[in-house]
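Here the complex is missing a single protein chain, while all its other protein chains stay put.
Take a look at chain A:
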Amino acid sequence: MNILRSLLAAATAVTVLSAPAFAEDPIKIGDINHYKRMAAFAEPYRKGIELAVSEVNAGGGVLGRPLEFVFRDDQGDPGEAVKIAEDLMTREGTVMFTGAILSNVGIALSSFAKEKNYLYLAGEPLADTLVWKSGNPNTFRLRVSTWVQAAMLAEQAAKTDARTYATIAPNYSYGTEAVEAFKANLKRLKPDVEFVDEQWPALFKIDAAAEVQAIEKAKPDAIFNVTFGADLAKFVREGSDRGLFDGRGVYSMLTGEPEYLEPLGEEAPEGWYVTGYPWYDLPDGPGKDFVAAYEKATGETPKMGSLVGYTMAKSVAAAIQKAGATDTASLIKAFEGLEVPSTPVGPLEYRAIDHQSTLGAYVGTLAVKDGKGVMVDWEYKNPVPYMPSDDEIRAMRPAN
């Protein structure tokens, strides 16, 4: 028995040693993120990337070379991010860069990529402008945009009798874009709605009690929420205490993502209609396989960031494989119309028209089970029907 075990161990050791024995240097990708400032999202994101990289390399790497990600912290500062991007591309020898969570950092990196003719794949930044109004040939984006997520929520809201709405959103680009998108989509579907109050707390500096009172005073039929993180927790607590959510529909961006839902614990607001990530409830298939692999590799349950990081790294590998080279021009050409067949959400495509991927969003209703918030009656929605028409996009995007 003992002999058998040591033989097995030796055999494993040999395979482990021989697997990464590539003849050539790794292909390096730089990832720039706010690993400290937004650690709650960025750490799972990094682990997602690492899982994807280990899978890619176990399968022989890309172009016969191993894939490697270089992670760098930008402190959430756009100027710092641009400096690091330059460092990665000129000194570290990376072939492209990825990263950012905050939209403003993403936008700065995108402008930089265009100026210096590098390739930037934005994993997480949600701003619509990244692929539309300020879109450029050197930038691609994975995650489903603010507009689309807000449109999905508005579609659900339009089905109800609610006529007056209040909105609450952090006073920065993501918040204002989300509110505009929700208003535009809801008015299109239901022209008689009225927006009776708008609240704009400063990001992560919410005065929740005052916000709740101000919304209550407007007596809306329903509420659209964009706050997240610590702001969301305070808003939920004050709002529940003061009965703000009683008898009102609430439509909320991102609240179903484990990053933001788990800290709420048993106080997760039941009945809210949200976008998120119901990893605990996925049917058999690639989605569930990813959850199992992630739990095995990290010992943690996946977050939204894990899914984004994993899918992004897989996209990069697919693009390099398709390009057959690592120069920027070839990679950009490969990314345009790139199909990534097997991701946790099924096949993806990076659209040639606006460089946006077709990663969709999970939407559903919040409930509390076993003292934890979960999404129920959820569905995964394809983003394409919610996007502006191709002509509208062409009109928005600066000439390619």
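Heads up, the rule we're going with is that contacts are C-beta pairs under 8 Å (C-beta built on N, C-alpha and C of every residue); 3 or more make two chains touch, one makes a residue touch a chain; residues count from 1.
What we mean here is this: contacts and distances are computed from a predicted model.
Taking the options "ABC transporter permease", "aminomethyltransferase", "EF-P 5-aminopentanol modification-associated protein YfmH" or "PPM-type phosphatase domain-containing protein" in turn, only "ABC transporter permease" matches the UniProt protein name of the chain that is not displayed.
Annotation: of A:229, A:269 or A:344, A:229 touches the absent chain (contact as defined above). Screening A:210, A:292, A:376 or A:395 for touch with the missing chain picks out A:210.
Within the full complex, the residue among A:58, A:202, A:329 or A:352 touching the omitted chain is A:202.
What chain A contributes to its contact with the hidden chain is residues 36-37, 39-40, 42-43, 72-73, 75-79, 82-83, 86-87, 90-91, 103-104, 107-108, 111-112, 115, 127, 129, 134, 171-173, 176, 198-202, 204-205, 207-211, 213-214, 217, 229-230, 233-234, 237-238, 241-243, 259, 262-265, 267.
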